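For this view, one protein chain was removed and the others were kept in their places.
Labels run A and B following the written order; every chain starts at residue 1.
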Amino acid sequence: MAAFFDWFRWLYEATGINLTILYDAFDRQRMVAGFWTTVWLCLVCIALSVVIGVVGAWLQGSSLKWTRRAVQGFIALFRDTPPLVQIYFFYFGLGALLPRVPNAYGIPEPVLTNVQWAIISLSLFAGAFNIEIFRSGIEAVPRATVEAAEALGYSRLRAYVHVVLPLAFRICLPALNNNLVNLVKTTTLAYAIAVPEMLYVAKQIWSDATNVPEMMVFLLLAYVFLVGCVVWVMGRIERRLKVPGIGL
Amino acid sequence: MSGGRILPVILPPGARGATGGPWRAPTLRARHGAVLVLALLLAVGAAEAAAEPGRPSILGTLWRWTPLLLEGFVFNIAISLLAMAIGTVAGLAVGLGLISPNPGVRGVSWCLTQLFRNAPWLVLLFFVMFLLPFEFRVGGVTIPFPGWIKATLGFALPVMANTAEIVRGAIQSIPYGQWEAAESLAFSRRRTLWTIILPQCVKRMLPPWMNLYSLVAMATVQASVVGVTEMLTLVSEVHAAEGGRPELLAPLYGYALLCFFLYCYPIGRLTARLERRFQVRI
Partner (left out) sequence: MAAWTPDQPLLRLADVHKSFGAVEVLKGVGFDVMKGEVVCIIGPSGSGKSTILRCINALVPIDRGSILVEGQEVNDPRLDKLALRRKVGMVFQQYNLFPHKTALQNVMMAPLQVLKQDKAEVEARAHRLMAKVRLQDKEQSYPGELSGGQQQRVAIARSLAMNPELMLFDEVTAALDPETVKEVLVTIRELAEEGMTCVLVTHEMGFAREVGDHIYFTDRGVIVEHGPPKEFFARASDPRTRQFLDQIL
């Protein structure tokens, strides 16, 4: 392993291609930590956004007009405003309005850290899209299919669980796929509030080592890799659920 | 859609029409945008309550800085329009490359599309900002290359890749019979493409392309992260000029949210309407 890393030191000396993240232990640790921060941010936000999507789509089926409108407003708000401004609004705006609580050493600290704010705002942002995606999936299940279930004695809830949701999920997979890929890309915005994710770490490293082009290429490849992972996992799910005749 | 027999088991989303159903999304009208204004006022109110007495009111502050902030917003829109124009032209070329009979052209186009479509916009922005020179020298003449132009190019890259995908998708959605019919009329490939296929594609491309524009408009604020002065930069400058009062941040950023919402929401509605209208007439 050491020889492998040293080879990159040699590469730097020989060609000037300076990959400090490989031969320099400190930079390597920073980047590994940044990479995992990004991965963790992605996973938590994906999970939360899917939950928001399911709950929101369910609320949107409510019989109360204002509940539906509130959900609709939430979607419009988060979909038609820049996610970066949303993050600033949450972190700087709301963060400043929340009270500070003393920590273990008695020093007042914000209630929520920048990482937590990033998670909240990114999840809400992607969740708003997920609501729409799930709702249109549910709407695409033909009324007649639900009726057939009712004619077989299914209650409303059972028909929903056994017929509507399995179908709706399959229908909305491609759109969900797109949105989750988008979410992975959007996590870079957490950079703006100093969350030590991959882009932030890369910036630190190239400030120290002035190896901008190398880090840039690395970043591009790293994100293309992460996006590829999401696409691969979603593709597997899609194949597993594939049923002949549901051609979407 | 996969090929073969498509049975009427699943309707495309949004095409339910006459069958109706219990899960209808309510349409949001302009007056519901009032809720947003209300939210802003609430934020202002909360901030007002937190403010120490004797300070200028928050609404008054917002009003005073409105000309400057709106100027910044217009700049954002200008960047987005320019990026969209450049990206669309380049994207059309790459999109045609994606369906080129030449495998080399196809491969290069595919790589460009995948790379710039899957990389985060902010990373692309850094990429362009740091790797392009701040001035060009053409035969002794120095052409300055300011940050905002570089940022525009940075936004044009993902626009290009996404437009390419849109173009490819639209062209491939045109039935192959159209190509055959044109060929039987002795049209060349290029002629068929420009006079027969592409005109039919415009309708299909318009909604996703407008969606893309909306995304670009919202992404322009990211330019502030790489040091281009635009609306968000101005927001923090205004905040500093007002003495850095923390309770002023929520209303200021809320104000920025409102500007973008008022600009992008109508675009989104129009896109949705076009999508519905074009869907019926396939």
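Please note the rule applied: a contact is a pair of C-beta atoms (placed from the backbone, for glycine too) under 8 Å apart; a residue touches a chain by one contact, two chains touch by 3 or more.
None of these values were measured; they are calculated from a predicted model.
Peer 1: Which is it among A:L167, A:L180 or A:V201 that touches the chain not included here?
Peer 2: Answer from the full complex: A:L167 touches the omitted chain.
Peer 1: Can you work out which residue in A:V32, A:A47, A:L98 or A:A148 touches the chain that's missing from view?
Peer 2: Considering all chains, including the one not shown, the answer is A:A148.
Peer 1: Residue-wise, where is chain A in contact with the chain that is not depicted?
Peer 2: The missing chain touches chain A at positions 142, 144-145, 147-155, 158, 162-163, 166-167, 170, 241, 243-247.
Definition applied: only the chains that are shown with their structure count from here on.
Peer 1: Rounded to the nearest whole Å, what is the centre-to-centre distance of chain A and chain B, using the mean of the C-alpha atoms as each centre?
Peer 2: 19
Peer 1: Report the residues of chain B in contact with chain A in the complex, numbered from low to high.
Peer 2: Contacts found on chain B: 1-2, 4-16, 19-26, 28, 32, 35-36, 39, 43, 46-47, 50, 114-115, 118-124, 126-127, 130-131, 214, 218-222, 225, 232, 246-247, 249-254, 256-257, 260-261, 264-265, 268.
Peer 1: Which of the residues in chain A come into contact with chain B in the complex?
Peer 2: 60-61, 65, 68-69, 72-73, 76-77, 79-86, 88-89, 92-94, 96-97, 135-145, 167, 171-172, 181, 184-189, 191-192, 199, 203, 206, 212-213, 216, 219-220, 223-224, 227-228, 245-248
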